[in-house]
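The other protein chains are all here in position, but one chain of the complex has been omitted.
Going in written order, the chains are labelled A, B and C, and every chain counts its residues from 1.
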Amino acid sequence: MKTNDGQKNHFFEITGEPLDVGEIARRVVLPECGATVTLDGYVRKFTKGRETDYLVYEAYEPMALSEMEKLIDAALEKFEIANIGIVHRVGRLEIGETSVVIAVSSPHRRAAFEACEWLIKELKRTVPIWKKEVYADGETWIEGDSAAFN
Amino acid sequence: MKTNDGQKNHFFEITGEPLDVGEIARRVVLPECGATVTLDGYVRKFTKGRETDYLVYEAYEPMALSEMEKLIDAALEKFEIANIGIVHRVGRLEIGETSVVIAVSSPHRRAAFEACEWLIKELKRTVPIWKKEVYADGETWIEGDSAAFN
Amino acid sequence: MNVKVLFFGATADTVGKREVEMSFDEETAASAALSQIFEKFPELQKNHGRKSLHFAVNQKYADDDEIINDGDELAVFTAVSGG
Partner (left out) sequence: MNVKVLFFGATADTVGKREVEMSFDEETAASAALSQIFEKFPELQKNHGRKSLHFAVNQKYADDDEIINDGDELAVFTAVSGG
């Protein structure tokens, strides 16, 4: 848990429990803000035409938390936003279950949209978490885009 | 309530009851989707340095619902998205309470971000709902930007 | 012919009513109806000015030249500020 000042209360967490998108979205609300933009990422049934049975997410947890904190610091530098929350779930997730929630509050909505979209893009590029897709007839660890990182 | 096909279930509502952003965000989830972007708009304590006590929202309800439906149809034409929910609250709202929630689900997140941002911008321009800011020493009906409409 | 005229938010406060019945000639255009509404409620034009008022006929934004019919619902309001 990282606190920028008396009011702001950024948070970044990894948990094995189901995520409550509404609870996370409301946790970033501050009196000086008027808008929160939230990304709720969840397990899609079909990827490239193949039907997914369930997903397994695995994190290098201490590094993932440290990278999330870096993303929060960078987003606060880059955008006119107030408060950020990032929570990622690990373990087995069924279709439709939330894997990641990113909530960004700001006085005005434009910055919150930009920051939220930037944060999920960067999270997918830098935060050491991996997903395995499990199908009826096999399973595959999904590899991210190495080029995006380098 | 408008239903595009067997699965999709767009919704647009005006209510006097408190909004549950998580419930609305999860209501647009579909098996073919992987991401939902949600805007939670709520009452800010300060506007242009002046402290707001509370807000009152008033809607021309049948027209507001009809304009919301038009926005949903237009967004579905314009963006590669799956499901849209728009809910606006009316009546007296305290600081931090949610006035509007727009949730957009899509197979891929980019379109959901774009559509959600477009929908709130258009809602603020066309949907006949007005807000009155109440201060310790008076109150004002807020007027939107006429130029934006014409 | 009779038309229901609705006011909302700032226009309702100005007029002191949310709804009035008014009688217009057949084939009255929305802009002409608005002029008659201004005659009946001069404070509407004074407080808001014609340019900042929008009107809707039967729950749809209407142009100046839209013809109003018997039983229509006309609404007069300032630029929306929801969200």
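By definition in this document, a contact is a pair of C-beta atoms (placed from the backbone, for glycine too) under 8 Å apart; a residue touches a chain by one contact, two chains touch by 3 or more.
Remember, it's a predicted structure, so these values are computed and weren't measured experimentally.
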Among the chains presented, those that the missing one touches: A
Candidates A:20, A:58 or A:73 - the one touching the absent chain: A:58
Chain not shown, touching residues in subunit A: 41, 57-60, 62-64, 66, 88, 99-100, 120, 123-132, 141-146, 148-149
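Heads up, the rule we're going with is that only the chains that are shown with their structure count from here on.
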Where subunit A and subunit C are represented by their mean Cα positions, the distance between them in whole Å: 48
For subunit A paired with subunit B, centre-to-centre distance based on mean C-alpha positions, whole Å: 23
Overlap residues in subunit B, where contacts from two or more other chains coincide: 41, 120
Contacts with two or more other chains, residues of subunit C listed in rising order: none
